[in-house]
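Read the structure below first, then the notes.
A single protein chain has been omitted; all remaining protein chains appear in their positions.
Order of writing sets the chain letters: A and B. Residues in each chain are counted from 1.
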Amino acid sequence: MVAIVGLWCVAALLGIAGFGIVAGNWSQGSRLTYGATAATSTVALITAVLQLVGGTGVPPSIVLPLGLPWIGAHFRMDALSAFFLVVINLGGAAASLYGVGYGQHEDEPQRVLPFFPAFLAGMNLVILADDAFSFLLSWEFMSLASWALVMAHHHERDNIRAGYVYIVMACFGTLALLLAFGLLAGPEGGYAFASIRVHQLSPLLAGFVLGLALLGAGSKAGLVPLHVWLPLAHPAAPSHVSASMSGVMTKVAVYGFIRIVFDLLGPTAWWWSFPILAIGSGTAVLGVLYALMETDLKRVLAYSTIENIGLIFVGLGLALAFRANSLPAASALALTAALFHAFNHALFKSALFFGAGAVLTATGERQMERLGGLIHRMPTTSVVVLVACVAISALPPLNGFASEWLAFQAILLSPQLPLWGLKLLVPAVGALLALSAALAAACFVRVFGIVFLGRPRSPAAERAAEVDRWSLSAMVILAGLCILAGILPGFVIDAIAPVAQSLVGSRMPEQAGMSWLSIIPVAESRSSYNGLLVFCFIAASASLAAYVIHRLASHALRRAPAWDCGFPQSSPATQYTASSFAQPIRRVFGGYAFQARERVEMPPPGNLGPARFQVDLRDLAWELIYTPITNSVSVAAERLNRLQFLTIRQYLSLVFSALVFLLLVLALWS
Amino acid sequence: MGNLAFDIAHLLAGGLVLVSLMLLYQDRLYALLNVFALQATVLAMSVAWQAWVQGAPHLYITAVIALVVKAIVIPVALHRIIARLGIHREIENVVSIGPTMLAGIGLVALSMVVMLKVTADADPLAREDLAFALSVVLLGLLMMVTRRNAVSQVVGFMSLENGLILAATGAKGMPLVVEISVAFSVLVAFIVIGIFLFRIRERFDTVDVHALDRFRGDQR
């Protein structure tokens, strides 16, 4: 029944997509389309929440006579699917609500309207799919719809390149997943997930499948070094689509990875967690370092998505390690931390992209160096972005901290692991996790401080005005959810419990019954955290301090020019910029991560020309991996090009020799 | 009692590793020598503790040798050499401190894994000592690799040798003869290197061993 509602929602979204083709030409068509999308997503969201919280027993499933005739199309909504459907439809509904207002500013709405509902429908289908064929088909549908959205503003040169890189990487990812499912199904070819679960693989083949899943899902999620398309493609789309791609589509990739590795692949080998932990922690640190070096607001957010994906994969790697060593309780804790973080990231990253979209609408600028002082002109947006920034920086009492705290608690359980390598790797991973959290805080001090605080750095920033009410309401809802999930994390953890139960065979202790709503991952004597109380304490002591001071101390307040050590500079150009803010961190980490070099060119004495300061950053992922590949591809293409200019006789001889070769192989083989 | 003995041995041997890492962190020569003297002192304490725990009086002699020669004589002598060469202000890392420290931690982890795996059925005290000793040896080598100045290479070499002594005492009963011969060989090496330092200095006007490379035939 529930699966059918989910499918009806998908069908409705597809219908809205069809409607969007014509709606682009009407004046109110955009509002209507986004409104209908928001309503449908909300219905799907409620269905998924009901299934996740109340669903017990056999998960609802359905087989439709579509797709390959001997398989049919299987759909199923178990706890894992329901959880991810919640994440997706929450992000989708918020993005649609935001789109009701934001979509008005679109120049060519017909390039966005049909594809946005289709994109949401594709993501829903991936989660619902219960056989390899529908899974891959929906996955590809989702990729293509999002590609069309990336290409919505196709007049800008950068976007064309972004779209090209994206489609190449998406094809590569799907190929990897295709091979993974091929191996999973085995030669008999039982492509329904139920028969894949029964089919056991040899350890070597299972290792291959793990690698392919890492490649396929990892390229969609943005694991380093497969991340290169993400900071190009996510910012290129309209902002509510960027929010859906960054906040939600990466979660579909995480879902794909969990589905294959935790569910379909069967028992775990001991060494699997090594590559996942290493890649995950490396991704976390590198992603946020990239974000700190970037000055385009939306690209900063996209790079920070890479960081968060790294954190999620660290959690998954830990869960896998604990599961392989039969420590189900610890495994459930790590998995819960990862899923909780996925949920949180969908919330605050969507809110941040909405904020970036609002800034873009108000000023027409994405470049942080030309923004500033927006807190005076966009009060609501700035509060929402501030909340999201605190949340993503993993600071209490908001939700980012709650999930990060669970991850640290999971790491602290790692001495129970019997393997030496893991014993030594996991503390290092913990240090990298803490490093990435601290760097994320630096990154978002930079984002908020440069964009919203200080003085405006351009006339456009000076003239900014608050955006429309629809956009604001979407942002405020997400920020409110960030706060709620931060102070009442126990309810989210309880909602995730059935997922952990089904995947690792254990769950975290029931949190709702804990006294004072605190969360206790293992035992109260070990560790506990109470977001609600911490929030109340901070609020109470801040108000107490404010009250006492305003009763007893002086009220006097005088506005005056900034002091600035006695040398105030009137030009806004003397403020710290985004690049100068990142300079200390670039000096510390940039040398290793990007081979950063700083050059100062001083004019010779007597010359009145300006001195120049230049920073060279090199993207090692491009240089070491992608450039050689593209070079070899173009060299090969150059060679093969000659085949286009042969005579007919030569073509015939080619075909003939190929035939003879194949016959020879056949003769020798059998 | 056994627990406390183990804890203190653990503390001293771990302290030796810590001091080796501190050696890596120093980039001033005088500070380097001070830390080296500290390392020798910790070694002497560690050896003396082992002597008491194992009831092996000859280890006391080893401790005294370590204390007198390595903690006092050699640092003082090197101090004088540096003063006479006038190089006390030289800062001379090939690789900067951050990566060196990271590599150092990696080496410590590596030697832990290797030693604890190999010596699975030995006495825990010896296991731990061996693991720490291997770390100290590797850190000494790392120091010799990452430093340019001949004086710090000498210090690296001697810190390596300290690691060997730690291993030997932990392995229950190192013959005194071996120990004395090792001590003497180090002393000889020290004298030879000291003389060489002055020769190098006279010849090339620097103690940067990099300068020697230019006089090798097979340079690129």
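Simple rule for what comes next: a contact is a pair of C-beta atoms (placed from the backbone, for glycine too) under 8 Å apart; a residue touches a chain by one contact, two chains touch by 3 or more.
Everything below uses one rule, namely that contacts and distances are computed from a predicted model.
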UniProt protein name of the chain not shown, from "Amidohydrolase", "2-oxoglutarate dehydrogenase", "Sugar ABC transporter permease" or "Formate hydrogenlyase subunit 4": "Formate hydrogenlyase subunit 4"
Contact set of the excluded chain (shown chains only): A, B
Listed residues B:29, B:108 or B:193, member touching the removed chain: B:108
Among B:97, B:144 or B:189, the residue in touch with the chain that has been omitted: B:97
Of A:198, A:512 or A:588, the residue in touch with the unshown chain: A:588
In chain B, positions touching the absent partner: 3-4, 7-8, 10-11, 13-15, 17-18, 21, 25, 97-98, 101-102, 104-105, 108-109, 112, 116, 124, 127-128, 131
Absent-chain interface as seen on chain A, which is shown: 372-373, 375-376, 386, 390, 393-396, 401, 405, 408-409, 411-412, 415, 423-424, 427-428, 430-435, 437-439, 441-442, 445-446, 448-450, 453-455, 516, 518, 524-530, 533-534, 537-539, 541-542, 545-546, 549, 552-554, 556-565, 568-569, 572, 574-576, 580-585, 587-588
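One rule holds in what follows: only the chains that are shown with their structure count from here on.
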Averaged-CA centre spacing for the pair chain B and chain A, given as whole angstrom: 49
For the chain B and chain A complex, residues of the former touching the latter: 99, 109, 112-113, 116-117
Partner chain B, residues of chain A touching it in the complex: 420-421, 424, 592
